[in-house]
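First up is the structure itself, then whatever we jot down about it.
Shown here: the complex without one of its protein chains, the others still in place.
Let's look at chain A:
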């Protein structure tokens, strides 16, 4: 019955409370550049997952031998945290406590921080698989990109693993053959759900006072220049819209993105080489087997001529071992990651070129078309 309900009504959208957005931002930016992970709780209302609260996973001090590996070790640990046993206990305990103060005590997934969209990795897949398989099918992973958010617009996205990929990952088979059969492409690994942000009434009322209440009545003119930059009437910059997106410093961002893209291409190259190696190996073994079979055939023919019983012809399965085909999973993930970077560059250059034309138009007024 429950299964039927699930199938008929898949998750369509994710709605995040402002509180959760702030908590995730706080946690992720505090631990940046180390990966931060945490758990989210909420309710599923007719296919829309309402996320109403969140809490971070505990950090563990890892004894490290040298400081150089410290951050990567901590990062790896944090990335693996959502599926660690100790954290499942922590999570259950926390949810039990939250239930007492009327918070929706229903685990609906986890969140992680990312740096320039580099979240498509085996850790991510494994965590989400763990959640979707063991805990609840209707769970999501929220990804908050810290470095992209500092560029102006907040980057917060919700992902799930596709049922196709879940089935394939359960079997653990990612050979060319199985991929052909399931017809799965790298675009099908993750499903992105549309994400909206929701405020409570109380919060809306509070936001109207941030950063400060608008003044009523006429303001007096400032008496001198200094009074404009100080004094009680100086307004704080409004929260919305954010003028950070008008920033013209674009090169570091593009450079970083290109670096990451190059890394991914290199990974792709390595995977390709592995595959080629496998294919060469396979060809060599197959050639050997054919040679052996021919030899055996000739031998048998000779024995038949000598009226001796024929030797078995399928002995080669014991003598030769075919190499294992490398898993295509890494290639798939890497491709998805490259796609992610490429789209990121695409979106970014769109706004950059607009800004650049604006600057040019401003500095060369005669040229404006």
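Basically, contacts are C-beta pairs under 8 Å (C-beta built on N, C-alpha and C of every residue); 3 or more make two chains touch, one makes a residue touch a chain; residues count from 1.
Please note the rule applied: contacts and distances are computed from a predicted model.
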item	value
Chain excluded from display, named as in UniProt, from "Eukaryotic translation initiation factor 3 subunit F", "Exoribonuclease phosphorolytic domain-containing protein", "Translin" or "V-type proton ATPase subunit a"	"Eukaryotic translation initiation factor 3 subunit F"
Touching the absent chain when the full complex is considered, from A:94, A:120, A:161 or A:190	A:94
Touch with the omitted chain, as defined above, among A:33, A:47, A:252 or A:347	A:347
Footprint left on chain A by the chain that the document does not show	15, 17-19, 21-23, 25-26, 28-29, 32, 38, 52-53, 55-59, 90, 93-94, 97, 100-103, 146, 149-157, 176-177, 179-180, 185-186, 194-213, 221-225, 227-228, 239-246, 250, 254-255, 258, 261-262, 265-266, 268-269, 272-273, 275-276, 279-280, 282-283, 286, 328, 331-332, 335, 338-339, 341-343, 345-360, 362-364, 366
